[in-house]
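All protein chains but one are shown in place.
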Amino acid sequence: MLSRFLSNDPPRNKVLAVVLVLLFATLLLTPFLIPGVKALDVAAKILIFVVLAASFDLLLGYTGIVSFAHTMFFGIGAYGVAIASTRMGAGWGALAVGLAAALVVSFVLALAIGLFSLRVRAIFFSMITLAFAAAFQTLASQLSDFTGGEDGLTFKMPEVLSPGFKLSETPFLGVSLDGRLICYYLMFVVALVLFLAMLRIVNSPFGRVLQAIRENEFRAEAIGYRVVVYRTVSSILSALFATMAGAMLSVWLRYNGPDTSLSFEIMMDVLLIVVIGGMGTIYGAAIGSGLFVVAQSYLQDLLKLASEAVAGLPWLAALLSPDRWLLWLGLLFVLSVYYFPTGVVGRLRAMRPPPKPPAPPAATPIKRTPPLQGDFVEN
Amino acid sequence: MKNLDFDWMPLALVPMLAILVLPMIGSGSTWVTLTVAGLAMGMIIFIIASGLTLVFGLMDVLNFGHGVFIALGAFVATSVLGSMGDYTGSSSLWVNLMAVLPAMVVAMLVAGAIGLAFERFIVRPVYGNHLKQILITMGGMIIGEELIKVIWGPLQIPLPLPEGMRGSIYLGDAAIEKYRLLAVIVGLAVFGGLLWTLTRTKIGLLIRAGVQDREMVESLGYRIKTLFIGVFVVGSALAGLGGVMWGLYQQNVIPQMGAQVNVLIFIVLIIGGLGSTTGALVGALLVGLMANYTGFLAPKAALFSNIALMMAILLWRPQGVYALNK
Amino acid sequence: MNANLLELKGVQTHIGAYHILHGVNLAVPRGQLTMLLGRNGAGKTTTLRTIMGLWKASQGSVTLNGQDITQAATPQIAGLGVAYVPETMGIFADLTVKENMLLAARAARTAQQIDEKRLQWIFSLFPAVEKFWNHPAGKLSGGQKQMLAVSRAIVEPRELLIVDEPSKGLAPAIINNMIDAFAQLKASGVTILLVEQNINFAKRLGDTVAVMDNGIVVHAGSMKQLADDEELQHSLLGLAL
Amino acid sequence: MKLATQDLTIRFGGHVAVNGVTCSFEPGTLTAIVGPNGAGKTTYFNLISGQLKASAGTVTLDGRDLSGASASQRTRAGLGRAFQLTNLFPRLTVLENIRLAVQAARSGSHRHGLNLWSVWSDHRDLTERAEEILEAVAMKDKEDELVASLPHGDQRKLEVALLMALDPGVFMFDEPTAGMNAAEAPVILNLIRKLKADKSKTILLVEHKMDVVRELADRIIVLHNGTLVADGEPAAVIASPIVQEAYLGIAPEKQKEAA
Partner (left out) sequence: QAGKEIKIAHIYSRTGPLEAYGKQTQTGLMMGLEYATGGTMMVNGRKITLIEKDDQGKPDLGKSLLATAYSDDKVDLAIGPTSSGVALAMLPVAEEYKKVLLVEPAVADSITGERWNKYIFRTGRSSSQDAISNAVTVDQPGTVVATLAQDYAFGRDGVKAFKDAISKSKVVHEEYLPQNTTDFTAGFQRIVDKMKDQPGRKVIFVIWAGANPPFAKLADLDLKKRFGIEVATGGNILPAMVPFNNFPGMEGAAYYYYGFSKNQANLWLVTNHYTRFKSPPDFFTAGGFSAAMAVVEALKKTKGDTNTDKLITSMEGLTFDTPKGPMTFRKEDHQAMQSMYHFRVAPGARPGAMADLHLVKEIKPTEMNVPIRNKR
């Protein structure tokens, strides 16, 4: 039964399974386990990034397309909800209209980009998307009448999802049952459903063909798959999921601006999450998001403690200054590509015992999945 | 090389574009100002992009961290020039060069040295894998930028142009900044040097072969590792030089300047055909001109002029103007 | 001076977590042509790569001319006078045939400096190399690439020539040329280590022979002895030559 | 299926790699294509299977003109092809490689086409068929290994197995046994023999090993400098002076058995 939910793609490793269950349980119970606004914010951000990173994994890990324009779709989702809620006033109607419009825009753009990607070399494509994403962000801030420019948009959500709304006056297990809580659980359910849907897609026959295309596009075409169609469908799907993640972001923050949903930094975060978690595994997106968002949110606090501890050594203290948290994030970045080329999931899965006893006595290969290598960009 | 029948079309694009816009601009002096400024700007862009072209074209390494070396070069220049106030303060160009040249040399040395470490610790493990290159060099970029902040502080630092290089030369109503002329000279020198090394020596060949099959080149008896390091160091040094040129042009430097020019450089490289030196030059000149022409004719569109140019070129030649044999 | 130019003693090689060679002992006598035979996956290619330093032996030793090269870097080994034609040919697809040859000629700095006589000799053996001199090597046909790969290895004189399945994909006429080439090289004193599946090749050229299976050398001796002993052939190679 | 080419030609710059080849291939026959290196054999295959676009001429399959069709369309129409240089999905397992081909073969029916929502592992039929094929090439024991770690010979076998899995009407083999051990090659040759026995399949084989050609071929065509220079019974073609000289490299005076 559970296996069906997971589309017969179970974690395949005990530790991994435990980690995933822990993550699931923590996210489910965050409001009760760790009280406070910050914890809930962090948990919600994890939920959003799980969806966003998984959608990117669909593109990167499964289809082998490196696009830096992914946050563009994230932004479209966020702006869809933001603009609709600003113009139409708070309400479910605005949410629905905003999301629908965003999905349509994303669909069209993703289709265009998907078709364009076939004309140019893969590596060009990555760099072009980089330029595109930058231009799109500028565009968003230029159309200030519409998007609120650099300052962004602040808006309200339907009453039930607002902090002001109280389900009951008496707190439950010490947690006040307000609109924030309802909003969080709404996000939780949506994220879970989207995540399982993506897991299903990559484990469908379609998903396998994507992997084949990633591995050897030429041969996939030669055995009869219309690579163009598969690629484009995959780009569109991934864009739509990203759009939904963007909508979630808007619902949660009740704010959106160019830096919040379109910045290159988010793109980097997503890349890093997918890499840390393990490309081409979907589960990696969940674990990566959990690790990364927590690290990002508490890194500065941690560094503060560390730099106070080494206050005697000014040189080290300067490096450990909380202001230089990006330095450490960058280091994390490099080290994870260095030491975790297959990500956490890849590492854990590689630890599983050999599937079969070694065949001939002379050649005794300890079979283990070699790290994913080769070039996703080219091919 | 294969330039038996050299393809002149892309090079011809540059004058073609300039002639095409002449009637649109109308005033001759304005056209001269814009064209000369655009070409010179193109040269500056070429200088900052040349290192990356080299590294990408020869080693197939997509260094997203290239910008760090540009910023580094610029910051080193602030330190060097800052300590040579007597030379920069003079209004004689030659005395100024006494300060600027050492600044360039030091910047190139420092950038080259850091490039050595960058190659060793960041790039070497990911040769042959573009995705990992992108990821790890991005990480390197973040680290580099933060380290610059640790050393020089997060503030912008002024990098004033030496006295003698300020001001403009006037041709009737048309004004041409002196500094841009200097940039043209430096740019041509870089271009000539690169072209010579790549086409007239075996080194270029060897490295191109090394990208395709490293093991085979080693089996033929060449120390490809050393060569790769060398190329990377030269590429970084060129970025350092570009940083000095760019910093002096902007007259102030910020730690983020590397990241800021990254997209621009990429556009130039794509137009040029990723790794072709001549292509990068053509790309840079086109970008420089386009920015000025659209900036004058339709400023609203200027923002997207680079991207539009890139798309147009790719529709014409999907591999860029001078595609390497791939 | 040792009679064997190249000697492998108890060489073990791992590729990642896989243990491929389990103690290879192999002697390549100076001035002779040694055939290395064995079924697919026996470890022939791995042995050659280990000799070239492309994979490092975890145990055992490789000596060339009495010098231990077990841990030497590939360029260094090549510098000692070893030419290698890998199984995958290692053609630089983006470079022209000429440039491919120029790179193989270490002493030459331009194509004009390649030894003209030797070049003509190569052209006579492998006409395609001359015909496509200025073409990108990637556009050559499978067999033409194979010719180029061998041509590169012999463009300058080397003491030891290591070749991995040179005849695969070649037309019979060209195979004959190649056999001639190796015979002429041998006559000029070059030591050759050859991996082949082509029986004619083995029979017509081999002086000594070693047969591998499962990562070790299971038989070593003279070619003549193996050629004459059909039973041995059956037990070692699963067929008669 | 009946395959035919009419005046098939391709030029690379000034070089005519395949020059006006007109030829047709009947079901139930195995045609061997021989010729010196660079004669245009692989290029001819590329033109038929759609990897290259012809400068002139047509390719028809059972009378249907495929000249404008893409490679994947031609495969779906029933043209199957194995490559001279191994061309597989290196980081998937052996089984997965074959299963993908089986799935491709069946993607005509809606069940396996753009199927986004069913679970891959539920398609038992695909797995079973794939395992059957692996059995046939004696590679069942290696089904969980990554293709990248297989020795060269096994990769060649897999290349052929992939074609079997596609089960096309026309089989095109480009030197299927190159680099394969003499002890292993029979597995492949037996497979080809079995296909031949089927009588409904059209088989094209490029091969340099004359003993193999002699044994399997019903007919031989010879390409030389891109042109079709001989066509007919194996014995007659092999004996023809052009083959003896240009291909086998035997001077006319001492014509004796080579190979």
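Read from first to last, the chains carry the letters A, B, C and D; within each, the first residue is number 1.
In this text, a contact is a pair of C-beta atoms (placed from the backbone, for glycine too) under 8 Å apart; a residue touches a chain by one contact, two chains touch by 3 or more.
None of the values given here were measured: they were computed from a predicted structure.
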* Structure fact -> Full-assembly contacts of the left-out chain, visible side only, are chains A, B
* Structure fact -> Of the candidates A:G114, A:G207, A:G224 or A:G257, the residue in contact with the absent chain is A:G257
* To do: For the chain that's not shown, point to the residue among B:A37, B:L131, B:I224 or B:A237 touching it.
  => B:A37
* **Residue touching the undisplayed chain, where the options are B:A77, B:I254, B:L274 or B:I313** => B:I254
* Structure fact -> Absent-chain interface residues of chain A come out as 36-38, 41, 138, 141-142, 144, 149-152, 154, 163-164, 253-255, 257, 259-260, 300, 322-326
* By the contact definition given up top, give the residues of chain B that touch the hidden chain. => 27, 30, 33-34, 37-38, 41, 88-89, 149, 154-158, 160-161, 163, 166-168, 170, 175, 177-179, 249-252, 254, 256-257, 260, 288, 291-296, 299-300, 302-303
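Here, only the chains that are shown with their structure count from here on.
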* Structure fact -> Of all chains, the one whose CA centroid lies most distant from that of chain A is C
* Structure fact -> Between chain B and chain C, the Cα-mean centres are separated in Å by 45
* Structure fact -> Taking each chain's centre as the mean of its CA atoms, chain B sits from chain D at a distance in Å of 49
* Structure fact -> Each of the following residues of chain A touches two or more other chains, namely 367, 370, 373-374
* Structure fact -> The positions of chain C in contact with two or more other chains are 18
* Which of the residues in chain B end up touching chain A in this complex? -> 62, 121-122, 125-126, 128-132, 134-136, 138-143, 145-147, 149-150, 154, 262-263, 266-267, 269-270, 274, 303-304, 306-307, 310, 314-315, 318-320, 326
* Structure fact -> Counting only contacts in the complex, chain C reaches chain B at residues 52, 54, 73-75, 78-79, 84, 86, 90-96, 99-100, 102-104, 106, 109-110, 134, 136, 138, 152
* Structure fact -> chain D residues touching chain C in their complex are 12, 34-39, 41-43, 84-85, 149-154, 175, 178-184, 208, 210, 246-250, 258-259
